[in-house]
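The structure under discussion is supplied below as structure tokens; questions concerning it will follow.
The complex is shown incomplete by one protein chain, all other protein chains being positioned as in the whole.
Moving on, here comes chain A:
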């Protein structure tokens, strides 16, 4: 097993580079399909209209119209989001809707997690209680302090990071709530989930606030942040499990098939994305699609990254790993053989003895 530790570095490198290849290929596909004017946008935002229009909206803004900062503003932190938070919000919304049975339901809550330097990791969330005053949402501060006390007892290393709500594009009412959260925290993150979204991308957008000068007045505006989905092995398995289970459990007869199912789905996705890129390149060649040098350069860079890892050292470590596993399976097979032999010998002895006993008994009587 010592070789497995050495192999860790190499394999981790292989993993991360293959992961980035895969991410890039997915981003390429996403960028192409959304037909953005800015071609290099990794995570597809949910509101293309806002993204495209906010540049012009800022010039003729009256505070009631748009709350987005200009399209060129870049966020100051990088965000990784845990799928647990998404499910939390979804459940909160479903529950609220089930109890009120109206279509228009808005839920509000707080986000907690860790922040290290410029990287924010949103790990969990909980609901917040609020009151409506003149149609404006006012957060119940006492309820928040109560909950803060509680979660600090269990998750002592998590801090308040921001807040979430449901709905479509962010508007001035969201800014009002955001200002209230700003009292509790310096620069909170704002997450918006759209439960009614009709497209297939994840309808989650994350924003942070900046103080900008609009017509000479410093106003709070929102900047969209790019986010990645955080990986944690147990979480991935849990999410995979709940995503794939249907109301009736189909029992796979083969354990191998069960295990490879997840890999197969992932590879299917990869294949579809790659196919998309290939189609795009072919269409460009035929002249059906406008020649976009930026995208083509990226595709070229992507293609040149393969093979991902082919050095001598990698080959060596990889074969070591294969040998380790082969050794383990050899051990397993030997154990199985020993067991079978043992049982066989026992039964043979038993049979032999019984026969011998029978003959001796007959010898006694006759």
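Heads up, the rule we're going with is that a residue touches a chain if its C-beta (ideal position, glycine included) is under 8 Å from a C-beta of that chain, and two chains touch if they have at least 3 such contacts; residues count from 1.
Basically, contacts and distances are computed from a predicted model.
Visitor: When one chain of this assembly is omitted, its UniProt record names it as which of these: "4'-phosphopantetheine phosphatase", "Centromere protein W", "V-type proton ATPase subunit D" or "COP9 signalosome complex subunit 5"?
Guide: In UniProt, the chain that is not shown appears as "COP9 signalosome complex subunit 5".
Visitor: Can you work out which residue in A:242, A:283, A:301 or A:361 touches the chain that's missing from view?
Guide: A:242
Visitor: Which residue from A:77, A:137 or A:202 sits in contact with the chain not drawn here?
Guide: Touching the chain that is not displayed is residue A:202.
Visitor: Just the residue numbers, please: which parts of chain A touch the chain that's not shown?
Guide: Interface residues of chain A facing the absent chain: 1, 4-5, 7-8, 11-12, 14-16, 18-19, 21-23, 26, 43, 82-84, 86-88, 90-91, 93-99, 101, 103, 127-129, 143, 146-147, 150, 153-155, 195-196, 198, 200-203, 228-229, 231-243, 245, 249, 255-256, 258-260, 262-263, 265-267, 269-270, 278, 306-310, 318, 321-322, 324-325, 328-329, 331-333, 335-336, 338-339, 342-343, 346, 349-350, 353.
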